[in-house]
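Here the complex is missing one protein chain, while the rest keep their positions.
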Amino acid sequence: MLPPVFGVLFDGIAYGMLLFVLSVGMSVTLGLMNFVNLAHCAFAMLGAYVTVVLMKDFDWNFFATLPMAFAAAALVSVAVERTLYRRLYRASDLDQVLLTIGLAFMSIAIAAWFFGTTQQPIAVPSYMRGSISVLGLNLGIYRMFLVAVGIAVTVLLVLALEHTRFGAQVRAAVDNQRMARGLGIDVDRTFAVTFALGSGLAGLGGALAIEIVGLDPQFALVYLVYVLIIVSVGGLGSIAGSFAAACLIGMSDIAGKYYVPQLGSFLIYLVMVAVLMWRPAGLFGKR
Amino acid sequence: MTTLDAPRTVTPQGYLLRQSRWRPIEVAFWLATLLPFWLFPTYLSLASQIAITGLFALSLDLILGYAGIVSLGHAAFFGIGAYTAGIFSKFVWGEPFSGLVVAAAVAGVVGYASSFIISRFRHLTLIMITLGLGLLLKEAANSAHWLTGGSDGLQGIDIWPVLGVFNFDLYGRTAYGYALGVLFVVFLFARRLINSPFGLALRGIRENFVRMPAIGADSHAHIRKVYTIAAIIAGIAGGLLAQTTQTVALEVLSFERSADVVVMLVLGGAGRLYGGLIGAMVYMIARDQFSGIAPQYWYFWIGALLVIVVMLLPNGILGGLSALLKRWRRR
Partner (left out) sequence: MNAVALSARGLHKSFGSLVVARDIDIDLPVGARYALIGPNGAGKTTLINLMTGLLTPNAGQIALGGEDVTALKPQARVKRGLARTFQINTLFAGLNPLESVTLAVCERRGIADRFWQNIAGNKDAIEEAYEILRKLKLGDACYQTTRELPYGRQRLLEIALALATKPKVLLLDEPAAGVPHEESGEIFEVVAGLSDDLTLLFIEHDMHVVFRFATHIIVLVGGAIFTQGSPAEIAADPGVREVYLGTRKHG
């Protein structure tokens, strides 16, 4: 029999996995192009709404909508990258922040226009809803599913980065962009593809998040803060860093809200500020 | 080009003196700030909100526009000022000017303490640290219900008449006069700062952070100083809001307030003395005019505006105007 604290930790890890899927794309694009994309969670929100529409209006199965959430976010992000972001790679932090937060604001208004400001309820298949008892702990099935997805995404990303030609190009470009260009790697194309993949993962994360945190137009801003915290705590361009930071923040948030609810989100902000003061480049960051 | 032999017509000292001389349009601007008393007597509450927000934007301009420090947590000092002024009036007395001084002092102390953290970082880490500190403070204020009233807001503020004569009235006559007066005095100070050796050093930091140590400058000391000054001014702005509205909501510390002020400043023109004031004016009047639209749609236009400013008008309204003026003069 395990004490209940493990149940809280499990929920924290499940939540952390969700945050990891949401944020890993931003970490890689920041590491690759030094581009601060505050509209990242707008792409996540897009994925989430795609899932809602497909389930409610077209009666799709929840799992069938997930690839569509991924694809929609990836496609739209490429269009935005080609038309707007491309011109700002050399601009100041401030310009990037302003443009992308502007897009995030617009996405909120557009979502409110089409779907209203209320929470969107969806019904995941009933067999995902219950919980099973393991060593005296009640573990939610959906949360176990989230952990499985998080681990699968991590394994896939690490394998892709370590063992494919494209992965080697991405690593080279993150490590030393000038050198990579010198070696004939098309960094711009590498970036566009990575950006699409990262945004697609965000879209997937958004779809997965509905069951846990709900969905309304404010999603694009509320979860942006979490994503930014994870990216800066984990270190730019580091998948392992994002993974560790997502677990840390997920567990801090759930444990904080469970044991000291009056503190609200105080704990995760404190963790972030403390980590950054200790290591300005994040846990796994180099710069 | 006439500038090439300019040294013969104007001495270097005269040139710098001319940079800091009052222009007729500035005098006109400040005279125009008095017009609402007669032209829009029903909008004086809005006018005082604009003056207060303009002051807040001015404080951000000193760090963002002049020293190039991007902060997404500047509302922290605004909020500290607001709560300090409110609490001071509740527990000590309601005399407004002394309340402002205390608000400025507390914001300045917190600003000075955090400046040691701020000056160590740059780029994304700096943005995240300012954001994180701001959010931390908001959560702290929320949980300190006994002092701040938490999410119910701070109640029971009672402000005495300004100078013992002018009561805070329903139409905001006194509020606007008081806020405008404070804004003008602080503006004079900021204007002097911008035209001082220190102001030049700040522009140096913005233009080239790497070169500064090579000319013997201690940029960190400069940044600590300007950050403290900006915190004091933001604290005064917050104090004004608390005193003129006689209430403080948790919103004064919110991320939205930090983000809004960045938007206003960029809209008006960062790194220009009047950028924050013009930006606050345009933003607040637009929001008031479009208040019929639901707030979520208001943010669509703010977002669109940001995209347009970044892509087409990189130096804000004032930058665009001065570019137009230059082109017109050249013709």
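Per-chain numbering from 1; labels A and B assigned in written order.
The definition used in the following text is that a residue touches a chain if its C-beta (ideal position, glycine included) is under 8 Å from a C-beta of that chain, and two chains touch if they have at least 3 such contacts.
Only a predicted model underlies this, so the values are computations on that prediction, with no experimental measurement involved.
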- Of the chains on display, those the missing one touches are B
- Message: Can you say which of B:200, B:308 or B:325 touches the chain missing from this structure?
- Response: B:200
- Of the residues listed, B:25, B:170 or B:214, which one is in contact with the missing chain? B:214
- Item | Residue of B:154, B:229 or B:318 in touch with the missing chain, whole complex considered | B:229
- Where the missing chain touches chain B, by residue: 3-7, 12-17, 19-20, 192-193, 195-201, 203-204, 206-208, 210-218, 221-222, 225, 229
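Everything that follows uses one rule, which is that only the chains that are shown with their structure count from here on.
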- Item | Inter-chain centre distance, chain A versus chain B - centres from mean C-alpha coordinates, in Å | 34
- Query: Residues of chain A touching chain B in their complex?
  - Reply: 30, 36, 84, 87-88, 91, 93-95, 97-99, 101-110, 112-113, 117, 217, 225, 228-229, 232, 236, 262-266, 269-270, 272-273, 276-277, 280-281
- Note on the structure: Counting only contacts in the complex, chain B reaches chain A at residues 64, 70, 72, 117, 120-121, 123-125, 127-129, 131-133, 135-136, 139-140, 142-143, 255, 259, 262-263, 266, 270, 294, 296-300, 302-307, 309-311, 314
